[in-house]
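Every protein chain but one is kept in place in this view of the complex.
Each chain carries a letter (A and B) given by its place in the written order, and its residues are counted from 1.
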Amino acid sequence: MIKDKIERKVVIPGEVIVKGEDYLPGEGAEKKGDEIITTRYGLAEESNKLIKVIALSGIYQPRRGNIIIGKVENITFYGWVIDIDCPEGAFLPLQEVPKYVNKDRLNDILDIEDMIVAKIIGVTNRGIDLTIKSRGLGKIDEGIIIKINSNRVPRVIGKEGSMINLIKKESDCNVTVGQNGLIWIKGNKIDDELLVKKAIMFVSEKSFTSGLTDEVKKWFEKEKKKTMEKSE
Amino acid sequence: MKTSRLTGKRIKEYLREGKRFDGRKPDEFREIFIETDISKKAEGSARVRIGKTEVVVGVKLEVSEPYSDSPDEGKLIVTSELLPLSSERFESGPPKFPAIELARLVDRAIRESKFIEFEKLCIKEGEKVWAVLIDIYSINDDGNLIDAAGIGALVALQTAKLPKYDEKNEKVLYGELTNKKIPLSKEIPIIVTIHKIGDNIIVDPTLEEEDVSEVRVTIGGATDGTIFSIQKGNSKEISIKDIYRILDLAEKTRKKFFLNIEKFLK
Partner (left out) sequence: MSTAKIFKRPDGRKPDEIRAMEAKVGVIPNANGSAMFSFGDTIAIAAVYGPRKMHPQHQQNPEKGTLRCNYSMLSFSVSERIKPGPNRRSTEISKITEWALEPVLMIKKYPNMVVDVHINILQANASTRCAGINAAALALAHAGIPMRDLVSSISIGKLDKQLVVDLNKEEEDWEEGEGSTDIPITMTPNGEITHIQLDGRITSEELKEVIGLAEKMTKEVYEVQKKALKDSIKI
């Protein structure tokens, strides 16, 4: 007899999610004997006997290849120290900038308090190494930067970008989502940028609801109606 | 992380159109929520929320010797702590300048308005008077802690009841409250802090807006226009024209503010 798939449920640390020899623990869970036990507060999900817990809170875990947004904190001889809202420090070395850098004029390229979109090229115990060499990376010129919990980022992006593309289309804005939870919004009008901010906060707060894409479509319709009514 | 300069630019641009990120007008306050009697061991207490900013204020009464230069008057001591639990920006340890300033701003407005009738707090001239101790704690900082603290202090004072005092044994019987309230005058000091961002002045900044604010002026005054206290904070200069605008906005806001909190001050 095929057992029913385990339903998604909220689990707390120490809670037994399921009992059974053939289940395997994924992220946020561990195996003790024949029990899969929660190690992080979140939503337990099963896929093919792999039980993982989707965290809804907690700090960002940096991974190689992640696109992130950060702020220049300090300038040294060899590059820029970047704050990516993560306890491990991040660093952008001179060599990872796609133009010639005069060693005495680093601040001409990037100055303290500048915001950048960068890619993580390495995570070691010394810290996180960044690059801005590829397309789409570099200094952020204007717009607004907002912050959400990094665990909500997958929902804001959606399956194959479905959610973020919907938001971009409905608002006519450029949106770059950093895996660390910082998001850059740039549009032609501030009103549009704020609409994106509102939409992202909406999605972020409802990360665990299903059918969210449809809800968001309806939400945009409502918001646009509200704005039209206001201006009449 | 502090608000980025980029976002700050947008905040200023938007303000030039008279708009703020959360849809408020420059002279509008966020939703205010007030709860009284939130700590039963205090003689008076209040929880105030302005938007997501939250403070709790407690009033304790003690009997002590009066100050030598005012032997027939009660005392007022205001302290404040910016609790590390209320923001990643606050550290454990003795109060630093922002906490000290907040306490002094609230103290000044209350003291100069003569809101508390100190002569009526005398028990035995030269020997025993009531001391009113107001303690202010931040619970969540999303900007404008000062104004929230101001309301909290007012409401806690208004709702406080004096404990019984056993004169013979010189002991305050905490837990045995009388029906007597702290003697208060009709001059209610309302504290409003006005911030200047670019060329625009606003009330009740969020934390984001506070990060971008260049100069602020905290004014304690009554609804009839009388001003009891002023303090300018932060390092930018302001023109005379700006000060006039700020005074006008403060007066307008005080009146509106008072309507919001009136029912708690009965």
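The rule we apply is simple: contacts are C-beta pairs under 8 Å (C-beta built on N, C-alpha and C of every residue); 3 or more make two chains touch, one makes a residue touch a chain.
Computed from a predicted structure; not experimentally measured.
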item	value
Shown chains that the omitted chain touches within the full complex	A, B
Touching residue (missing chain; options B:I11, B:V56 or B:I246)	B:V56
Contact with the hidden chain (one of B:T36, B:S87, B:N200 or B:T223)	B:S87
Touching residues (missing chain, whole complex) on chain B	38-42, 45, 52, 54, 56, 58-60, 62, 79, 81, 83-88, 92, 94-95, 133, 135, 137, 139-142, 174-175
On chain A, residues whose C-beta touches the chain left out of the figure	8-10, 12-15, 28, 37, 39-43, 55-59, 87, 89, 125, 151, 208-209
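Keep this in mind: only the chains that are shown with their structure count from here on.
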item	value
Geometric centre distance via CA averages, chain B-chain A, whole Å	38
Interfacial residue positions of chain A with respect to chain B in the complex	71, 83, 85, 113, 115, 140, 142-147, 190, 193-194, 197
Touching residues (chain side chain B, partner chain A) in the complex	1, 4-7, 9-10, 13-14, 17, 19, 21
